[in-house]
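Take a look at the structure below.
All protein chains of the complex are present and in place, except for one that has been dropped.
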Amino acid sequence: MTDVPVTTKKDWATDQEVRWCPGCGDYSILTALQLLMPKLGTRREDTVFVSGIGCAARFPYYMNTYGMHTIHGRSPAIATGLAMARSDLDVWVVGGDGDLLSIGGNHLIHALRRNIDVNILLFNNRIYGLTKGQCSPTSEQGKVTKSTPQGSLDRPFDAISVALGAEATFVARTHDMDRAHMQEMFRRAHAHEGAAFVEIYQNCNVFNDGAFDAITKRNARQSMIIDLRHGEPIRFGVDRELGVVLRRGRAEVVRVDDVGIQTLAVHDETAADPAAAFALSRLAESVDVPTPMGVFRAVDRPEYAASVNAQIAMAQAADGPGDLEALLHSQPTWQVG
Amino acid sequence: MTDVPVTTKKDWATDQEVRWCPGCGDYSILTALQLLMPKLGTRREDTVFVSGIGCAARFPYYMNTYGMHTIHGRSPAIATGLAMARSDLDVWVVGGDGDLLSIGGNHLIHALRRNIDVNILLFNNRIYGLTKGQCSPTSEQGKVTKSTPQGSLDRPFDAISVALGAEATFVARTHDMDRAHMQEMFRRAHAHEGAAFVEIYQNCNVFNDGAFDAITKRNARQSMIIDLRHGEPIRFGVDRELGVVLRRGRAEVVRVDDVGIQTLAVHDETAADPAAAFALSRLAESVDVPTPMGVFRAVDRPEYAASVNAQIAMAQAADGPGDLEALLHSQPTWQVG
Amino acid sequence: MTDTAEQAREVCEIDRIVIRFAGDSGDGIQLTGDRFTSASALFGNDLATLPEFPAEIRAPAGTLAGVSAFQIHIADHEITTPGDAPTVLVAMNPAALRSELSLLTGGGTIIVNHDSFVERNLAKAGYETDPLTDGTLDGYTVLTAPMTELTKLACQDLGVKPRDAERSKNFFALGLVSWLYSRPVESTLKWIEAKFAGRDAVIAANRAAFSAGHAYGETAELEGSRISVAPARLRPGTYTNITGNTALSWGLIAASLQAGIPLFLGSYPITPASDVLHELSKRKNFGVRTFQAEDEIAAVGAALGASYGGHIGVTATSGPGVALKSETIGLAVSLELPLVIIDIQRGGPSTGLPTKTEAADLMLAMYGRHGEAPVPIVAARSPSDCFFAAIEAVRLAVEHRTPVVLLSDGYLANGSEPWSIPDVEDLPPISFAFASEPNRTGPDGAPAFWPYQRDERLVRPWAIPGTPELMHRIGGIEKANGSGNISYEPANHQIMVNIRAARVATIANHIAEATVAGDPDAGLVVVGWGSTWGAITSAVERLRSRDRKVAHIHLRHLNPMPGNLGSLLAGFDRVIVPEMNTGQLARLLRAEYLVDARTISKVAGQPFMVAELEAAFTEALDD
Partner (left out) sequence: MTDTAEQAREVCEIDRIVIRFAGDSGDGIQLTGDRFTSASALFGNDLATLPEFPAEIRAPAGTLAGVSAFQIHIADHEITTPGDAPTVLVAMNPAALRSELSLLTGGGTIIVNHDSFVERNLAKAGYETDPLTDGTLDGYTVLTAPMTELTKLACQDLGVKPRDAERSKNFFALGLVSWLYSRPVESTLKWIEAKFAGRDAVIAANRAAFSAGHAYGETAELEGSRISVAPARLRPGTYTNITGNTALSWGLIAASLQAGIPLFLGSYPITPASDVLHELSKRKNFGVRTFQAEDEIAAVGAALGASYGGHIGVTATSGPGVALKSETIGLAVSLELPLVIIDIQRGGPSTGLPTKTEAADLMLAMYGRHGEAPVPIVAARSPSDCFFAAIEAVRLAVEHRTPVVLLSDGYLANGSEPWSIPDVEDLPPISFAFASEPNRTGPDGAPAFWPYQRDERLVRPWAIPGTPELMHRIGGIEKANGSGNISYEPANHQIMVNIRAARVATIANHIAEATVAGDPDAGLVVVGWGSTWGAITSAVERLRSRDRKVAHIHLRHLNPMPGNLGSLLAGFDRVIVPEMNTGQLARLLRAEYLVDARTISKVAGQPFMVAELEAAFTEALDD
């Protein structure tokens, strides 16, 4: 990426009127990314945003890059083909909790295990926004929605647990109320080679307003957000009086004084074994308990397209560059006349 | 289930000629189940086997119960509807690693999170058998198959990790070489209320012969199978000299002498937090390291259909049993003439 | 419950009027329209409505993209459409005026909220100058009222904050329009109480705003006198105003009662079908099970599984969902189990125009499966007809053990009309019985059960799990006719392909014949299906009132087609087919009967206007 032209936020914005409800959390995510892109040292023409369908999925229309607004749930699969064909591109996938965890769940976990080089941003508002308020795979049990007047019976997924169970190499969580934190996660995701999965707690102020207030409201954050920092003991709380220990394979929130700093778990996002990260993901059991934010896991594993290109190179080294004439004569032949 | 007639294996077998390759591991699984069914105290007419497509998926034809051999990957969804509609039935789902983890992966994880009362048997032979030998989502990286002549590039799923990441309430693993162990797992799965997921290492002697020999061969088992027993320290090895500890959130195999019995992890399949079970699942990193077998997790959570029926009962208690006449007049009406 | 409008002096009676309410999505336009509709319905008019939402996503307030509209046609006689062009436009803001004005009939009446015509809003709507003063509205009857201000004023002493009071301005408009068009008042005030029960401030504000609007009409000097549309002479009966999706949902419930087996809906939300899921999920007291699946494939799969278990498996979706369900519907064809696939059509292809109407999925329903996989197709013709279409779809599915596609569309789904509530006793029966015992003797002389042994209608037994002796396995691989065992026999496959075709074809003997409306002896016949019924009917009536002869055949069943259709068509020298697609039914008719059926096509996300069809029919008659 030599001499990438200097750009500003507005270079990355399109002329299209942004069409989300006033107050929607999607705006702050869009702003965070539009402000970040000029700092990533990439070109607009080398960047592609791929999405499915949903409010979140309208995202590509607002980024002055290449973009595909595809069909519901299929963006990870479509982005997989694009990333395989064009490893030179910077490919982002944006979608909602319905788009990526309900109808698109399978494409998501397969893209993760294959380590496709795409940055996947899951806008989790725990509701179906675009279709006006049905429950989603992240809606809490008992939630009353248009489709569940007596309360949802489905146990929700924890997006981080799902990703870690699917062999993901980069897994992080952030939220729409903290631009700096979002940008840090996006920057890390972009820097990661392979599939980078970022869950963003996002407020749908029309159909699920305040879903994350207990955690993300300014005054709540210190005591409700477990800020994961690589190499540091996991601590949080107004006076950092709380911490996390890993006991018998599971993570527990403790008072630092009760256990002593040295017993606190030291966060290692690079651990080859995802078990500890998974244990941490289980802390976010509901929307009103301290919830880890930050990078859960970031490990190196060959990125898919690179391996694909390597096989092509090997094949060409072995059989020489493709020669059609030779191919057509590669089976037994005989002459007539 | 009062006075269930006494039956024997042959009552549970159909007159259909079994059509698997001679030597296929599927035979031993079929036998194990046909021998077990008479002991479960259920009726044949109350039992339904639902499958997708694949060698494994031919299973229903050989069980003299009700059965649906459906389409590739959809059996968990179809069984979900059946189990929701008929909570009185004993519903089993049988499928291969392609059927349930590739095309059917999404239906599987959603059935697990909803805790649908079905017993899911995953015949994992790490290959596509019926289509004659392409790689599957559980094939090891680098595997040379018809579709991957230069070796597969995909990182495989660990079925147990996927299930645990998807909020499964019952998760177990067994293998086709040990009838007693298979039967024990099937019995436990059957007894579990809600979705019971059992992965069975199964040998495809035609397209992936010996895939599990390193673990399941009689002489290898003692040292390669980590036998999970609830409430007991996790030990294995010819002289039970090896064990498992849970350290910093992850599971490690150790020499018992080095750490002392008291530090060994005591297996708790009923732990509310799936983290420890997940940590154990990571031990099966490849097919040539000690691999845990048995029940990883078995916790109580309301079974889906029961909750559905409860909502119906609540609705009837509240609004009275459905009255069409009243429904048709439930909006403002007016008279003409 | 009925109440009557207090009549005032100098009211001029007219036979029909089309009013269009328009404003920002946030202005509660749909609510206002719904309420005006109920009042008119209770008053006894015949009516038809057409809500028009902005695209699924919310647009910024005050912009053209954010305009929401609701059109209602009320008359003192029977009508079949929401009206081509409104004669009255209620515009709550500049954007509404701008986007809807073109629809208004020349010289029509425009009622605007003057307070919203300020710089910022004008700019957002793309007006450089104020249309109220720059001559844009010359030739129209314009009635402006400072609705926002007067509403705030009215709420002043109620302790309602001005910002909240402002939200009630749509009720001011409703009150004003109610006065202008002599709508009953009491019922609306009562309704406000009920609707906002528990939120006293809101009730107070809305009542005050409504009354203020009504009073404004009475007192202010309004050009043009007050207008009234007398009640229509509808067939006697008890009426309710119903939308297509509600009628369809109730029809499914009625069908499950007629069949005596529970209803199972497996669905995945999608516009404009989601309301079927919403409505049925509120009806669990009927033993209805609703399942919001992870996707459309799981939704139809679950429905099929429920059908195997002895329930009526139903799935409701729109085009994109039907495409996804294709493989599973093919399985249902092979399993020969009841299944109802509801396609509430919307603009396509792909995501297309999710909130706009279209009827271009007929060929998908007919041919959208691999191999030879015929399925019966039923279509609804009006909002209330969705009730009966749903019953018919379930009847065919259950009695003939087959998946059935039920076609509706966005226009029917959200549109409404008064419906003479049928007597529950008169609903069509759905008769069948689960298999209860073996149907043959095995080679060993013991009783045996053959799942594919057929009755005279080629229907196989429906043996559900739990039934002793009848354990059997079914699947999507070709089966030996009779035993149902897997069979790769060439001859057997040919037989099964033929039987699957015959099973559907013979349904023609079990459905109503096609009937001819209008002039059976006309030279020209208009053949239609689905929601074009209303516009075709009106257009045909207009032509006939001008003594032009036209016949109209409207198809409830698209596959198989009624047995008498071929001979009926042979009786006309011209066949034209108006469709909201590029000519799908026309192609089916041409292929089936070799008649030169001509297409009148409109694929613009909107229903046909009566005038459009009237013109097209006239042309067809003249050339």
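A few comments on the model shown:
Lettered A, B and C in written order, each chain numbered from 1.
The criterion applied here is as follows: a contact is a pair of C-beta atoms (placed from the backbone, for glycine too) under 8 Å apart; a residue touches a chain by one contact, two chains touch by 3 or more.
Everything quoted here is computed from the prediction, not taken from an experiment.
The chain we do not see here touches A, B, C in the full complex. Of the listed residues B:33, B:48, B:68 or B:103, the one in contact with the hidden chain in the full complex is B:103. The chain that is not drawn here is touched, among residues C:287, C:320, C:410 or C:484, by C:320. Contact with the omitted chain, checked across C:129, C:156, C:494 or C:515, is made by C:494.
Only one of A:25, A:38, A:67 or A:249 touches the chain withheld from this view, namely A:67.
Take chain A: the residues that touch the chain left off the picture are 14, 16, 43-50, 53, 60-61, 63-71, 74, 77-86, 88-89, 106-107, 110, 308, 311-312, 314-316, 318-322, 324-325, 327-329, 331-337. Within the entire complex, the positions of chain C that touch the omitted partner chain are 55, 318-320, 322-324, 326-327, 330-331, 333-335, 345, 347-356, 358, 360-361, 363-364, 366-373, 475-478, 486, 488, 490-491, 493-494, 497, 500-501, 581-582, 587-588, 590-591, 594, 596, 602-606. In the full complex, the hidden chain is touched by chain B at residues 17-22, 53, 55, 58, 71-73, 102-103, 105, 128, 130-132, 134-135, 137, 146-150, 206.
Keep this in mind: only the chains that are shown with their structure count from here on.
Across the assembly, the chain pair joined by the most C-beta contact pairs is B-C. We define each chain's centre as the mean of its Cα atoms; on that basis chain A and chain B are separated by 29 Å.
The distance from the centre of chain A to the centre of chain C, each centre being the mean of the chain's C-alpha atoms, comes to 39 Å. Distance between chain B and chain C, defined via averaged C-alpha coordinates, is recorded as 44 Å. Residue numbers of chain A whose C-beta contacts span two or more other chains: 102-103, 105, 137, 150. For chain C, the set of residues that touch two or more other chains comprises 284, 294-295.
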